[in-house]
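Missing here is one protein chain; the remaining ones are kept as they sit in the complex.
By written order: A, B and C. Residues from 1 in each chain.
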Amino acid sequence: MKLSKEKLVEMLRKMLEIRCFEEAIYYVYAQGWMPGLAHLYIGQEAIAVGVCENLKKDDYITSTHRGHGHLIAKGGDLNKMMAEVMGKVTGYCKGKGGSMHIAAPELGIMGANGIVGGSIPIATGLGLSSKLEKDSRVTICFFGEGASNQGAFHEGLNMGSLWKLPIVYVCENNLYAISVSQQRSQNIEDVATRAKAYGIPGEIVDGNDVLAVYEVAQKAINHAREGKGSTLIECKTYRWGGHHVGDPGTAYRPPKEVKLWKDKCPIKGFKFSLIKRKILTQTEIDNIENEIKQRVDKAIEFARKSSYPAPEEALDDIFAK
Amino acid sequence: MKLSKEKLVEMLRKMLEIRCFEEAIYYVYAQGWMPGLAHLYIGQEAIAVGVCENLKKDDYITSTHRGHGHLIAKGGDLNKMMAEVMGKVTGYCKGKGGSMHIAAPELGIMGANGIVGGSIPIATGLGLSSKLEKDSRVTICFFGEGASNQGAFHEGLNMGSLWKLPIVYVCENNLYAISVSQQRSQNIEDVATRAKAYGIPGEIVDGNDVLAVYEVAQKAINHAREGKGSTLIECKTYRWGGHHVGDPGTAYRPPKEVKLWKDKCPIKGFKFSLIKRKILTQTEIDNIENEIKQRVDKAIEFARKSSYPAPEEALDDIFAK
Amino acid sequence: MREITYAQAIKEALAEEMRCDENVVVLGEDVGILGGNFRATAGLYQEFGEKRVLDTPISESGIIGCAVGLAMAGFRPVAELMFGDFVCTAMDQIVNQAAKIRYMSGGKLSVPLVIRTNIGAGRSSAAQHSQSLHAWFCHTPGLKVIMPSSPYEVKGLLKSAIRDEDPVMIFEHKGMYNKKGEVPEEEYTISIGNADIKREGKDVTIIATSSMVKESMIVADRLKEEDIKVEVIDLRTLVPMDKTTIINSVKKTGRLVIVDEGVKQAGITAEIAVMVTEEVFDFLDGPIERVANENTPIPFSPPLEEFVRPTQEKIYQAVKKILK
Partner (left out) sequence: MREITYAQAIKEALAEEMRCDENVVVLGEDVGILGGNFRATAGLYQEFGEKRVLDTPISESGIIGCAVGLAMAGFRPVAELMFGDFVCTAMDQIVNQAAKIRYMSGGKLSVPLVIRTNIGAGRSSAAQHSQSLHAWFCHTPGLKVIMPSSPYEVKGLLKSAIRDEDPVMIFEHKGMYNKKGEVPEEEYTISIGNADIKREGKDVTIIATSSMVKESMIVADRLKEEDIKVEVIDLRTLVPMDKTTIINSVKKTGRLVIVDEGVKQAGITAEIAVMVTEEVFDFLDGPIERVANENTPIPFSPPLEEFVRPTQEKIYQAVKKILK
């Protein structure tokens, strides 16, 4: 697959942005600047970026509890995200949603979701809207391998496949659902096998290879846009940290396994290949990284300086005015 | 497959018993002797009988809204069933359950169910109990093709397959869920395909051929009893009547299709082959049928003569004493 | 005035709204070719086609989730859950998704969704097809809850529900689908949040929901013969609740009987009673009477079912008791 230099750089940039944002969240959490918890995307950056780089602005995505990466890849604003994570009124949801519920419909981001599998039937509805409106949008539905054991997964994919909806179901198989490994939660090796249950294509891809993800996603997205229906893509990957910022993630995973996957870092590998292919030099990459770090620092500053919503605002937004 | 004469006759007898009971229900309904509705099993007799003839008394079954056939095949008493259908105190559930909720744990009948798919996760629990107790029981979980689109189906089969439980999932694909044909509810031709999603064997069988069902079920039941796990069997069949006694079933099914399937009557075909194989003569069959008719008539009489429960009994059985 | 059935009134409301707003779509099990298990969508499939009247698989979470997605994308879906008991298989999408999306998104997303389902025992449908579960949804902020008592009410309220910007649960009554009532030919809507005084009276107030309105009216007739003047209020919407109408009535009569088909324990009758007690404690001449389903699952056998349901006799006795 031939991609322009701009595209490749943009992909690296987005991956770095996610990585840097998530590392900042760890920091923000440790500093006590953030209420509650957050589920970090570190290690899985190639998936969100590889998929979303194929999308148009008005395409839809639905996200999960582990959603920051999807949002950034779809164009989310770091300031508004960080402010939301900190519960500030300048956040995407005015502080009402927090890390797990960020929505930005103006970017096609139709909501992260705290209920595992909860967004899968919703994605079906978004896909149906595109079919009915003939707006040629595509809906990307992100979820984990753990979610593929939920009833909502089954109902969502059954309806999506039945009606040939323009949806790409992207399963990020990071091998664990909290502490439960994939092989302790399902009797199959590949989640992609489940595509057979719905008569749609099932694809398996190295989720740590952004170009591979891009290619598979492109095919599925085109398929969807051409009215040929849904695809289930399984991206094999790994969650570097614990389940959330407060979980070291060491109690149920062998250190060797963690190390193995860190060695397969999606960013390191991609950087290496871009340098090798002379798309970028190390210095250029360093500059990009510095620029992103500054933007993330600014996002932290923006969020910290923002105020909390006024308490009475808790009574708004239950119903439309 | 070689089966004793006794076995073959017993199979025919059971099928006739179901047919005759269900026809009686139509009658009872038309007479206004029965409150509410009932979902009849006519046309599907070969499945319940073909499966249950493999079972021991203490094996478990879970059933559905269309449950009379399963119950009779598992040894249900016609009097108690008829009395329950009429809401009498002599019924299996003292009139509290009615047609859709008959339970007879003493026969391994762990309840019919009014919620489509509702009994599938329950069957998983029954299967798990056998695995934990090492009691070598098998659980048969009956459901329709419509139920295979429920989230509960997915969760139940995923867990049953994961834990290699001694369960046989029997999908009775009668092509319709109320008015919705299979091809309007799922993007696959065979429900058995879904077995792949759980890494278990998926079998397809002519659900109108009692011997074929018997054979496939036997294999799956042995598999389960030997600790090798679950199987999904899809039995292709047809519901002769409407969805329930009050539905003519003509508004959404072509008459030609109905006729075609009536021609494939599971009982007619089996009778014919038994006569041909000289297992039974027509006279013997007539005698069996008469004897069954008399028993069903007696069941009606028994039920009609039985009294309704005393109103205050409505307050019992909420909790154990 | 012409009379049509409750089911026909629903169908008319749907058809009218579908005609004037192409974003209105109907989905659910058997709502298309069959026209609905209770015939409340009969003819819509023929008029509007399979793109706007969708027969779905038996997947209640899928149905509501799909409707949520459609609503977020600008449609106005009307989803049917065939029996009120099946809210249980869709609960996450109703409660954790539909009800909360506007709030969680800080007002960015709207879910203009109508969920049509029903309540009501009395048909020997047993415990899994007879529940009246509306109280749960009054306990779920973010949902509006409607309980129409007649063909007239169901048509007017459903039309308002479809035009509403938020998720509305409309609990129809299984026993009323076939019952006829007067419905004007000309278009009308009934706004959400207004109770209706079905009969004025000065001695005692009965607040009733759904089919209990009619039962209460019959009891009121009977009591009239004993010279007891009953004021009957049809609550019509539970959320938002028309406190003013209720309070004014209780101020006048000083006595209140609340009638609802849900299970009594922790049901909607409790909320109404407490609200009244809180607002007009000093006007009450005695404790409030609640007539509701006994705290049991719904039994199958007719005499048992009759025993647990709220009946005219029980309403009558409650009024007599309160007047003692």
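Please note the rule applied: a contact is a pair of C-beta atoms (placed from the backbone, for glycine too) under 8 Å apart; a residue touches a chain by one contact, two chains touch by 3 or more.
The structure presented is a predicted model; accordingly, all values stated were derived computationally and were not measured.
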Interface partners of the hidden chain - shown chains only, full complex considered: A, B, C
Sole contact to the chain not displayed, among C:15, C:42, C:91 or C:197: C:91
Omitted-chain contact residue, chosen from C:82, C:127, C:219 or C:259: C:127
Omitted-chain contact residue, chosen from B:11, B:40, B:71 or B:93: B:93
Contact residue for the chain not shown (choose from C:6, C:48 or C:136): C:136
In chain C, positions touching the absent partner: 85, 87-89, 91-92, 94-96, 99-100, 103-104, 126-128, 133, 135-136, 138-142, 239, 262-263, 265-271, 273-274, 277-278, 281, 286-288, 290, 295-297, 299-300
Residues from chain B at the interface with the omitted partner, ascending: 60, 91-97, 101, 103-105, 110-111, 113-115, 118, 120-130, 132-133, 151-152, 154-156, 158-159, 162, 316-320
Interface residues of chain A (partner: the chain not displayed): 35-37, 87-89, 93, 95-98, 100-101, 113-118, 146-147, 149-152, 177-180, 184-186, 251-252, 308-315, 318
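One rule holds in what follows: only the chains that are shown with their structure count from here on.
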Where chain A and chain B overlap in contact partners, by chain label: C
Of all other chains, the one whose Cα centre sits farthest from chain C: A
Rounded Å distance between chain A and chain C, as computed from the means of their C-alpha atoms: 40
Distance from chain C to chain B - Cα centre to Cα centre, in angstrom: 36
In chain B, residues with contacts to at least two other chains: 149-152, 184-186
Multi-chain contact residues (two or more partners), chain C: 56-57, 59, 61-62
